[in-house]
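Yeah, one chain of the complex is gone here, protein chain that is, but the others are all in their spots.
Showing chain A:
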Amino acid sequence: MEQNNSLPPFPQGLASPQGAMTPGLPIFSPMMPYGTGLTPQPVQNTNSLSLLEEQQRHGMVGGSGQTPQLYHSQVSTTTALPGNTPLYNTPLTPMTPITPATPASESSGIVPQLQNIVSTVNLGCKLDLKTIALRARNAEYNPKRFAAVIMRIREPRTTALIFSSGKMVCTGAKSEEQSRLAARKYARVVQKLGFPAKFLDFKIQNMVGSCDVKFPIRLEGLVLTHQQFSSYEPELFPGLIYRMIKPRIVLLIFVSGKVVLTGAKVRGEIYEAFENIYPILKGFRKTT
């Protein structure tokens, strides 16, 4: 993450007065919070939060008419900086350099829980599905409907689709390790039936997480301000579909405050996407 050490002139102008008050204390300490839960303004913000961060990272911030969106307007609220004396009305600073997006003052405090992991692996040999269906336990095979054996195991509770090519899809695990372990168990079942099964190219293809922000959300407002990323058709589906660009995650956001995140290849993308959306959702909290 690039730390912008060259401060744009504007904020730097602010640094001196503060410097005078708090000797030797850099105003632009990474601890300085900026922007918690402020509603991205539609006017300047035609980008999603993530894109805005990108812009800021490039020092584009602080255009004349632009109120620094992600900044605190009151210094007094910053508790992170020791020796920080309040009072100064000029918009606070910190520009950008810090880690974009996540307001350093508070993360959401909510961790999305993983609900489903889909992974694939290549067993590396052709398989006779009928043999597998007849001899393995907990298997289904209906070639007229679907050309794979559907097998399930109880621990980890998962389902596998096993194809005659030797490729397999494993779904239903709640963690990456469980998905891998389950896939290995299926491979072992196939191996015990007499096939020379290997365990090639195991890859997690999709991860799904969910969480609850614990307040109701104005989806109508969200779709208006984030229309490039949102699709909300309550007559079709009660949730708003938010396609975040960075990271590339799709979120289903519901009026109740529950959020589903999917499309991740790694766990961190789920967490990152939620931290990105949380301040936006706070801005659309229903107050009635």
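Here is the rule we use: contacts are C-beta pairs under 8 Å (C-beta built on N, C-alpha and C of every residue); 3 or more make two chains touch, one makes a residue touch a chain; residues count from 1.
Throughout what follows, contacts and distances are computed from a predicted model.
The chain that is not shown carries the UniProt protein name "Transcription initiation factor IIA gamma chain", picked from "Protein transport protein Sec31A", "Transcription initiation factor IIA gamma chain", "Large ribosomal subunit protein mL40" or "Fermitin family homolog 3". Only one of A:Cys125, A:Ala139 or A:Leu193 touches the absent chain when the whole complex is considered: A:Ala139. Residue A:Arg157 is the one among A:Lys126, A:Arg157, A:Arg188 or A:Lys214 that touches the chain not shown.
By the touch definition given at the top, chain A reaches the unshown chain through residues 116, 118, 130, 133-134, 137-146, 148, 150, 152, 154, 157, 159, 161, 169, 171-172.
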